[in-house]
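Missing here: one protein chain of the complex. Every other protein chain is in place.
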């Protein structure tokens, strides 16, 4: 057990740090990026510029194969790069979906032609990608999606509605899973595509979140044409491809989450007085925060264990599911607790509130985090079934064709 | 809204108090009766004597009809009687099952002959009753029971095993539900009997609990004969009869539970020092106890609301289920917390531990309370389905005959 | 013994519910949330016509002369509707303060206006984060002039009358201030629940009148009474949130069945129901103690306040989670409840504050 870099790791870290020092300013204050920020075009340009700079120097998507512009780096090297980059001021990341989910999915399931066609521009940031999976009636039950694709000559005609698509307005491409056959079992009738977001028939409407953010969109498809060469993997194999995306999604949402915000509580209560007494001397405050910190640190060290496993060539388990499951609830509780400590001021979303209402903002963003990329309930099922090997739920949608699955209360 | 007695209630209370004052000593110390006490014959005799005395004066089972020895009292009067009796030293009660469950079941489903035959001696305490419902393979899923009854002439021949029978050794009679037909759906094949516990073929083995108590028994039936006139309600109607018993059981286990023990915590931490400081000044201690008290008081006031409902002729809802669900977990947490406060002494079951290890004893008895008369999980289902009207679980045992229901992992 | 509201009281409650169903659907709350209006003025007027603001104000002062059980029922319905009106601070605190400590002149001057809604009252105690108790405040009164800054003051931007906690020659007291008078500077603040407004009020030698006998102990008693009534408002919100959630999960299908059929959701719904029922029982008990000026009121108020605050918050958190993605959208109403639960928990001292008070009071009760 050793937390220190090996000679190779140390060399790699030095190389990364040197390049970063030359190309970015050291980070001053921790600026927590709240989920669902609005994307200004300016932000997008900065983000693309930074991505391009990294790509040219070989520091973009470093775990990806050299042939596509990566450097075939190890997971450890990737973690080291992440640690070093986090010490510098970098523009908000508009590539998390493309690089975190779309890229890995294409690399796993795409043909060589498809990889050569899309990966390089994805990696350089020239083209931004989004994900078109969830539907109003298919959230946790993604495989219950209803958007349809019908083959017409060499094209597919897609109709339906997608939802929760981040940054759809700024994207060139999206990964899309739709139903190509409603007469077979639900998981068997799906097919996976790459769709150009400028295709005729696509309409994008932003969704306003409860925290007033507009990070997500509804995307409507009316007779959208997708050439067959943009199909990923075989017809009817869409579910398998989607799973690859979802595993990567949970890993990126879950990874090393919330630890910072939790330990901020210590600083918060050091400054705060409750009815004239220092909050930090209040044992209920101390013990509650201690309980939060224990969980937050546990998550942090778990991600290090995962990294060790990766570096030993093991495939990542559902630790990422745990990280999101535990981390999101933990942060919501912590935000609620901080608000309670603030007393009447918790009713403010004003700069006059403690920490300029940062805890209130978190309390408004975290419910989304508990839902995005798999609700708490979905994640518990995953852990129970995949880790503990417990039996699946009794299913009402097994062994019948999709069109016969109940989708609402019986009409009476 | 009025907590004071009406004139009638006041008069009744006075009458009860007068009689109690003449026949019992005022209670000095609160002696919490821990579930699963061993029953010595001496205890039984005392209990029977007290019951007899009450019966002769018309103070036994006062809500039961006059014709069977009760006084057709109202629920409010019953509550007043309970409040007054609790102020006096009375012997441990060995009739809770008979009076709390068996009696009401007979009064609801028995024939006039059956009532005349059994109720009076049950009421006077001359005959003690027990309940024979659960089986090793049928706990939460009571209707999955396998003990069988086969008609032979005018008798039924019963074989099988029952478990969790309180006080079986000292009982004259037991209420018994068994399967009379395994070829129909599980709930349809049950029949309800009264069985004499001295019948040939009955063997009783005490069960030792984790707190070393022996309140429960296993009861084995080998070709036990039960005359048909001891059958309660129709053949195949056993489930409906059992439900009556179970509702009464939950009400008696749940009612007004744990409030005392919880508020004892205040006194406990007033005496205790933690590392030289008074525990009562520790805000974590205060707030934790406050949270417990809020729940305990909520339960207490809920039972009063139930009483009001009863007195207005409404049938009791699932409040009793809530009372047991919330109360048992609450007490387990409180016991665990008290042990933590005691520090290293929590590892003692010795008189040298605080409160002579009363909290440790509670921690060892409460898991049983969470299971007896319906596990937490069963109670949550009851509340979800009966109160909130949520849909039932997907059932794997519906619409098939009992013998075809899976009872274990597939043999491979 | 009868631990329930009377048929008359239930009838009054039904009338209130019908009125709010017609005049304050959730769309009304949302309208205030999304607009710059601080509160629903027409609803406020209507409520006054129903006699709600003046519920416990004697008829001689233009009130309805109801009792506290009736007011509790009204509070419950106001909570159920998430009514966007400055009800609690005006009715539960300001009005109460006048009724218990106002001189004949003060009552005559203010109660009729509070009753008919032409004046809104509020309560100003906290001056900075973490302040729940009146003891530690800094605002001072000298020669009938009040100075100090209160932050935040619920409805402070729309109120006409403020009941302000301040120190005068070392003693804590309550003072009436006409907020339209000189020496008062108000600033509207961004509210966590924009359907209820918040303000900062700076007093610079503002004219004020002392409320007789409103010392620290009296302030505590006043907060007890307000806490009981607020508990009913919170309880109403929790009940409504649970009902909406129940309806949603029964109609929402996943994996071929209603999501309400999944134990993961069923059992947590059952837990929420228990939580709310316990809060209801505690609130009823406290209402009885309030209506009867019973010695149990101080303890009962703590129980009601703590239980209702936590039941409401837990319900709103699960409400969003069980709704899934749509529950996180501005378009759905979940966040109206999510915001309101925090807004009400922040008034009158936090649950944490009341928990410590509860233990203090239980000790006193035991010692007595």
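Chains: A, B and C, in written order; residue numbering restarts at 1 for each.
Following the convention adopted for this analysis, a residue touches a chain if its C-beta (ideal position, glycine included) is under 8 Å from a C-beta of that chain, and two chains touch if they have at least 3 such contacts.
Note that the structure is a prediction, hence the values are computed from the model and not measured.
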Contact with the hidden chain (one of B:120, B:144, B:227 or B:267): B:144
Which residue of B:272, B:307, B:320 or B:388 touches the chain not shown here: B:272
Chain not shown, touching residues in chain B: 134, 136-137, 139-141, 144, 163-164, 207-210, 212, 272-276, 279, 284, 332, 336, 339-350, 352-354, 357, 360, 363-364, 367-368, 370-372, 375-377, 380, 393, 395-397, 405-409
Chain C residues touching the omitted chain (full complex): 262-264, 266-267
Residues of chain A in contact with the chain not shown: 1-6, 9, 76, 79, 263, 266-267, 270, 280, 283, 286-287, 289-291, 293-295, 297-302, 304-305, 307-309, 311-312, 319, 322, 325-326, 377, 379-381, 383-385, 387-394
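Note that only the chains that are shown with their structure count from here on.
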Separation of chain A from chain C, taking each centre as the mean of its C-alpha atoms, in whole Å: 39
In chain B, residues with contacts to at least two other chains: 283, 286-287, 393-394
Chain C: positions in contact with at least two other chains: 250, 257-258, 352
